[in-house]
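A single protein chain has been removed from this complex, and every other one stays in its place.
Right after this comes subunit A.
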Amino acid sequence: MPQNEHIELHRKRHGQRLDHQERKRKKESREAHERSHKARKMIGLKAKLYHKQRHSEKIQMKKTLKMHEQRKTKQKNDDKTPEGAVPAYLLDREGQSRAKILSNMIKQKRKEKAGKWEVPLPKVRAQGETEVLKVIRTGKRQKKAWKRMVTKVCFVGDNFTRKPPKYERFIRPMGLRFKKAHVTHPELKATFCLPILGVKKNPSSPLYTTLGVITKGTVVEVNVSELGLVTQGGKVIWGKYAQVTNNPENDGCINAVLLV
């Protein structure tokens, strides 16, 4: 290897041999022969390594050639009818493979034992107290700070009456009280405006559940008598759980998805 750039300098100053391009072309065309000569004559460990490398190179080459060939020939794939013919009554339903059914059964049994239930939004951001409850200062010198006001949407119920204002610790403003929720049925993909019956569980804290605070991920019970669902025994179902999917304090409405 040259230690300095004297070869390049010479090329710059004097140009290249007159037959340089021709010699270069011919040398390159001889490369295939020289490669094969080397591959045949090599022995020992060196040969093993070289052959392994060459083999993988060749596989790659073949793959790219095949790809190019496929692109060249246009294939009419529309003729083939897909497999898995099902009658009309099964078309809109996703068939479950039998292996899946068994594993689902086992998973459900395990979940029942653990007491965990499937909800569309399993994890929600936990709301801290400073976010949900705002400190209200009272007293002659505004020093007492034991009252809190709820800053999120809440549900209070029909027969709610405030405690005497002097004694109420948690203030739920009327402007943030909602009675109805827009509930979407996940399979029918239809949305209904249904009255709320109560707050079942707020994932952030049991305190919020008792207060009736509705944030994203809260499970509420809604009145579904409008939908006309019926149990096996013939009784009309009138309450079902739904999980809230938006941030009601930002949007001004409660959107929920029905838990079927």
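In the analysis below, contacts are C-beta pairs under 8 Å (C-beta built on N, C-alpha and C of every residue); 3 or more make two chains touch, one makes a residue touch a chain; residues count from 1.
Heads up, the rule we're going with is that contacts and distances are computed from a predicted model.
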* Asked: UniProt names the one chain left off this complex as which of "Notchless protein homolog 1", "Isocitrate dehydrogenase [NAD] subunit, mitochondrial", "Auxin-responsive protein" or "Phenylalanine--tRNA ligase beta subunit"?
  -> "Notchless protein homolog 1"
* **Among A:Leu18, A:Leu91, A:Ile106 or A:Met174, residue touching the chain not depicted** => A:Leu91
* Structure fact -> Across A:Val132, A:Leu227 or A:Ile254, the one contacting the chain not displayed is A:Leu227
* **Residue of A:Glu31, A:Glu83 or A:Asp158 touching the missing chain in the full complex** => A:Glu83
* Since one chain has been left out of the picture, which residues of subunit A touch it in the full complex? -> 81, 83-89, 91-92, 187-188, 227-234
